[in-house]
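Everything on this sheet refers to the single structure shown next.
Omission of a single protein chain aside, the complex is shown with its protein chains in their original locations.
Now for chain A:
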Amino acid sequence: MKAPRILKLYPVLLLASATLAACGLLEYSPNQTHVPAAERHLTAQNVARLAQQPKTSNDTVRFVFIGDSQRFYDEAEELVASVNQQPNIDFVVVAGDISDFGLVREMRWVHHRLQRLRVPYLTVIGNHDQVGNGRLIYQQVFGPLNYTFTYAGTRFIFLDTNSREYGFNGRVPDVGWLRQQLADTAGTRRQVVVCHVPPLDADFDSTLTSSYARLLRQSPQLTLHLAGHVHRYTAGQPFHDGVPYLTTYSFAKHRYLVLSVWGQRNFHLETVAYGAALPHS
């Protein structure tokens, strides 16, 4: 039996719509969560890639720490070019505010640039990533808001500290979850906490600040607390308890930190300038 003409057209239409979707022309709403399958669950993809990656050392982790890529696409390309020239980098951490408006395309634009990194990159959710449908989009494109992975004896704990986006409901950051992760010290020597809003910021739930800081202070493996949000490098012990709290540059600052952690809570920090910050460009 001869197939109707429309059925012969069907594979062509399917291919056409897949092509359009892949190049991003096909969009139902700027707030949709739908993305091509290859661009879903990027956190899990990158953690899996990291697990496959040959380690430069069994006891040292060396990673790039930068934040707030929001609407800095030119800088994202310059960052990739710079990081790809760095020797012995294990991965890149982006400390939240991947997007500026919480739109699906922004997260894809950032991914389309950062996927050219030679090493995996890992993100934590920022406040801008939660605007509108952003939280659901982040969960679809990247994955869980709170997650951990272990690399070279170091447990990295990523958590959502964007309390204002939840109207300061007393449940964000999830201190109970953080306590469980910090208590799990089997097989690791160090812990690093990564979030977006630092604990003394006005966007952090002030009713949770003291229990959060106490928890970190009482965690013997905790090496560093890392945050973004403020778009600049700061380092100190705001709670005067021996716990180092760092914040990092936004993409716009043309600088990133290279952090090395090893041994018993040792860390080392370098600042690298890239793109427009370099004198010759």
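The working rule: contacts are C-beta pairs under 8 Å (C-beta built on N, C-alpha and C of every residue); 3 or more make two chains touch, one makes a residue touch a chain; residues count from 1.
The rule we apply is simple: contacts and distances are computed from a predicted model.
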Answering from "Branched-chain amino acid ABC transporter permease", "PotD/PotF family extracellular solute-binding protein", "Monovalent cation/H(+) antiporter subunit G" or "Outer membrane protein beta-barrel domain-containing protein": the UniProt protein name of the missing subunit is "Outer membrane protein beta-barrel domain-containing protein"
Among the options A:V83, A:L114 or A:I137, the absent chain makes contact with A:I137
Full-complex touch with the removed chain, picking from A:E39, A:D68 or A:D129, is A:D68
In the whole complex, of A:G102, A:G153 or A:P173, the residue touching the missing chain would be A:G102
For chain A, residues touching the missing partner are 20, 23-34, 68, 71-74, 76-77, 100-103, 105-106, 109, 113, 131-133, 136-137, 140, 164-165, 167-168, 229-231, 250, 252
